[in-house]
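Worksheet for the structure shown next.
Of the protein chains in this complex, one is absent; all others appear in place.
This part shows subunit A:
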Amino acid sequence: MADSDGRQVDSINHSTEEDVKLQEVVQAKCEGKELTKEEKQRLRKEKKQHKKNKKDDRGPPEKEKEKEKASVLAPSKPATQSPAHKAPVPVNASASESPVAAEKPAKSKAEQRAERRARQDTERASKQGKKEGGQQSASSKPKATPNELQPVVKRLPEHIQVDDPAALKKLAKKLERQQVPLRSDYGYKVSLFSHLHQYSRKNPPTQQISIPATVIHPSIVRLGLQYSQGIIAGSNARSVALLHAFKQVIQDYSTPPNEELSRDLVNKLSPYISFLSQCRPLSASMGNAIKHIKKEISNIPSQCKEEEAKRRLQECIDSYINEKIILASEAISKYAIEKISDGDVILVYGCSSLVNHILCEAFEKQRKFRVIVVDSRPRLEGREALRRLVKKGIRCTYVLISALSYILPEVSKVFLGAHALLANGYVMSRVGTSQIALVAKAYNVPVLVCCETYKFCERVQTDSFVSNELDDPDDLIVTRNGKTHLENWQTVKSLGLLNLVYDVTPPDFVDLVITDLGMIPCTSVPVVLRVKNVDQ
């Protein structure tokens, strides 16, 4: 620690007066006072800020954004203010400074410095106020400022920048650093989707990994393979599997000397997450789960013993699964069963664990209804749903999605599951869902979407092109009557196969969204997101 500080002091020494504050801190250190955690953080922030100011003229904007993101991510989102942790507050403040600095480059450096100093003074004052008492009122003030100035434009996720060679190079370098194998694209990609990855199931990402894997935990390797081969599919299943794998990782983790669990564990998780997103792009629910875990990890106080910390994390993961997934589905079932009446004919699409659960519960509660399961090539997930429902004893009909117009006049309600709910009210779900909602609207059949709140996502999207997932194109090939027409599609120059995984449904097709917080219209999703953020 002393060395790094010394180096910092050297590099900073030969520059301007903005480092007076730093000098103060350094002096305090030399005088024998131990640097508190916040001051260490502030030191780091100052250094970054300084570097950024130097590069302001020449640095490309991406690097800034990346650093912003990194600086915002590292100590995670605005956390509950525990007495031991005042670190997030100065961090957020300084993070909010950087976007302000980026947005107003015209302001002179002196003005920026003055601004920053004034803000830090207010923080320091508020910190003093907190020390004396009245935590809530004081903490809400500094929290309000960073929230308002929170960076609006986040860094673009890598998996939708495949057509940008610079982004690809950066990703390759990052993966090399983390020792995660890079997966290469397969087959001819339709030009409309050249910004997305397209992998083949026959080339699993683990081919280049040596056994035993040194950097990546074996349970993560197994999980990645299960994702890429489609053995674990469905957003709830993937999240639960991910959390269980993380529990295993935490169990086997041991803090190296001179490191803190809260920071080191987060760094250990990064290559795992890169590996998993190489196997299959992360879903919105997985993203929220990971954010939650990282926040919990960084909230572990430093004086906590390792065993205690691990136990606490495991409990936290268990309670997340219990609350957000299991109990949420119970709550949703309760609301949804009110909407199912005797004599109903219910249409479902594909295999949604939540919708299947609702139907089984309703059947147990002696509701009389029958189900029509609609399925689509090439995944044919509806057969799985069909098996589960038939095992329960529910009367079922099975059709393919092209027969939708034939079967819809018989239907009284449509229940759909969701992969994520976007902030502008659009529902992101399995491809084909929007079609079902469209035809149901044309026949005046109510459409109900069931979705847990942990799948709500702050992204916005209006069409199914900009952010999607391309599955293995070979899945579309089929042999009928002994003839396989698309067998050699790779050799034919102008032929492309498109196997989309998700699509977005506009909110005017959806009549109701049933969540664990209640039954809301599609447009209330940003309200729920705001409520959730305030709670946290």
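The working rule: a contact is a pair of C-beta atoms (placed from the backbone, for glycine too) under 8 Å apart; a residue touches a chain by one contact, two chains touch by 3 or more; residues count from 1.
Simple rule for what comes next: contacts and distances are computed from a predicted model.
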Protein name, per the UniProt record, of whichever chain is missing from view ("Tubulin epsilon chain", "Protein transport protein SEC23", "Cell cycle control protein" or "Translation initiation factor eIF2B subunit beta"): "Translation initiation factor eIF2B subunit beta"
Sole contact to the chain not displayed, among A:376, A:467 or A:524: A:376
Selected from A:114, A:156, A:215 or A:495 as touching the chain missing from the view: A:495
Residue of A:175, A:232, A:399 or A:512 touching the missing chain in the full complex: A:399
Touch list for subunit A against the chain that is not drawn: 190, 192, 376-378, 383, 386-387, 390, 396-407, 409, 430-432, 434-435, 438-439, 442, 463-465, 476, 478, 480, 485-486, 492-500, 503-504
